[in-house]
Structure formats: structure tokens, C-alpha cells
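A single protein chain has been omitted from the complex, and every remaining protein chain is retained in its original position.
This part shows subunit A:
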Amino acid sequence: MIGKSVISLDDLSIAQIQDLLHKAQYIDAHRKEVSHTCEGRVLATLFYEPSTRTRLSFETAMLRLGGKVIGFAGAQLASVTKGETISDTLKTVSNYVDVVAIRHPKEGAALVASRAASVPVINAGDGGHMHPTQTLADLATLQSRFGRVNNLIVGLCGDLMFGRTVHSLIETLCRFGNVRFVLISPEELKTPQYVIDRINATPTCSYVEVRDLASVIGDLDVLYMTRVQKERFFNEDDYLRLRDTYILDEDKLSLAKPHMAVLHPLPRVNEIAVEVDDDPRAAYFEQVKNGMLVRMALESSVVGDDLPGYEPLNPKEVQA
């Protein structure tokens, strides 16, 4: 993976994804040992739109590996206001740093950046398009909760039409295979056809589409919640009618399996009641921690710094 840009998770093989998840767990258990892994390295965080959570996660990841961080947040601070293209910015920044994390409101911006840069570029979100490290954080959370990312019944609930994290998670889980998806959404926010096609094209995966969360929650190993946004509806009546159906509270959680994991890409608004936070099934803040750990795994991997004492899962496949 040395020198590799990661724009979408399709850029990585299953073996490489598994190795990153394995590395994340190793890092968590060996934080002190890995704290000098990227000494002398510099990460640039080029955030053309604000995203405090993601930027802090990328930056903390490099700092915890012993490296340093430069960058900007908000395009108004950058030379983009003077009309510089993404390509030119990346050609410049490549001279300063060892790895770049870029977030941009335009879809495809990270690919443009990676083609211009001479150092690896990690996509930290390009509009509504891709956000691969979020999916890695989701997978790492499944891995830490269940010891696996497949052979699970995964419910996804809320806005399944516009939620990029949902599409990316489904598509990546299909690559692993052996997952049953329960797609819980209002008619207006159903999963797009191209995502359904991906499930249908995977013989070991299946799906069912339902509208009511309470009726299926008892079947699930994982419940991935998303926000149902008012602006996605054509009329307010529909929104008000459906809004509460997709709020997870203690009552609904009481119907779930004792070891079900509740995930959410965050930030939440009201779709998970605060009372759920104390339930051991709530895994969404753990997801945040896993996000940082997978970013540590990814940053050290693409710059080519080995974690002291780490043994790769399948060295030949990971290098491929």
C-alpha cells in the first residue's frame, strides 16, 4: 500500500482492508509502541469545507503516530479564493508533505487531487460521493464488536437514498459476502437501484426492504442509524408522520437482541435518543475511536512506515 492513494474503498483489496482493520486493533492495544512510527512525517489536511470531527480525527491520527500536521480548514483561507485549481494546490503541497487528507464539497475532487499529487492522497469526503475512512471506521466497529464483518444481519435505517455512508457500507460488505441486509426506510428514501443491484449481484448476500423499524429490530445483529432530514421530503406532513418511526429509543431497543450493535456515522440530531447512549449496545462513540485508529493504520501504511512489532495478516496478499 506504500504510496497508494485511497479515494474509494474499491481502491483497496479485501486483504488490504482486513489488514487495516487488524492494524487498527493492534494500534489500540499498542498505543505507546506505535507512537514514533511516523516520526519525521508530515500530513496535510486540506479541508475546503469545514468538518471538525473528520479533520481532528485525521490530525490526531498522525500526531499519535509521532508525525506532524499542516493544513487549512475552510476554503476562504486557502489560495482557492485566488482562483487556484485543486491540481495546482496539490502539486504545491506535495512538495511539503508525505501524505494528504482532502475534503472538498465537489464530488470527484479527491480523484483530481490524487492525479495531481506526487504523494498519497486520502479522501476525507468529496461532497456526497465517497468517504472511505468512515466506512473503514464502520467495519472496524463491527470487527471489534463481533470479531468479524460478515455472517451478520445488518439493518440500515432512515435515509437510505442519499446517505453515502450507507451505500459505501453496503457495497463494501457485499465484497466480503455473507451478509443479510434489512433496509428500513420510508418509501421516499428507499435504497437506490444501483446499490440493490450490487446486493443482487452478490450470491451470498440478500436483502429485504421494510418501513417499520420496531417490527424487525429483534432480528438484527447490527443497526446502522442515519438521519432522516426534513428537506428530503416533498411535504411536511409526510415528514412529521414518518419522523418518529425512525427514532431509536429505549422502548424500541428493548425489542433488540442483547448483543446488537447500534452504529451511526454522527453527528446525530434526534434519531437516537440520548438515553440510548448508556446502553452497552450503543457503539457510535466507539465508532469515532475506531475512525481514528483506522486513519492511523491507513496513514502509516500509505507512507510506508511499519508499526513496531506488527505482523501482517497475509503479507503477500496485502502487498499485492
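Here is the rule we go by: contacts are C-beta pairs under 8 Å (C-beta built on N, C-alpha and C of every residue); 3 or more make two chains touch, one makes a residue touch a chain; residues count from 1.
In the analysis below, contacts and distances are computed from a predicted model.
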Considering the UniProt annotation of the chain absent from this complex, which name among "Aspartate transcarbamylase regulatory subunit", "ABC transporter permease", "TolA-binding protein" or "Monovalent cation/H+ antiporter subunit D" applies?
"Aspartate transcarbamylase regulatory subunit"
Of A:74, A:105 or A:308, the residue touching the omitted chain is A:105
For the chain left off this view, which of A:59, A:98, A:126 or A:221 is in contact with it?
A:126
Residues on subunit A that touch the omitted chain in the whole complex?
85-87, 104-109, 111-112, 126-129
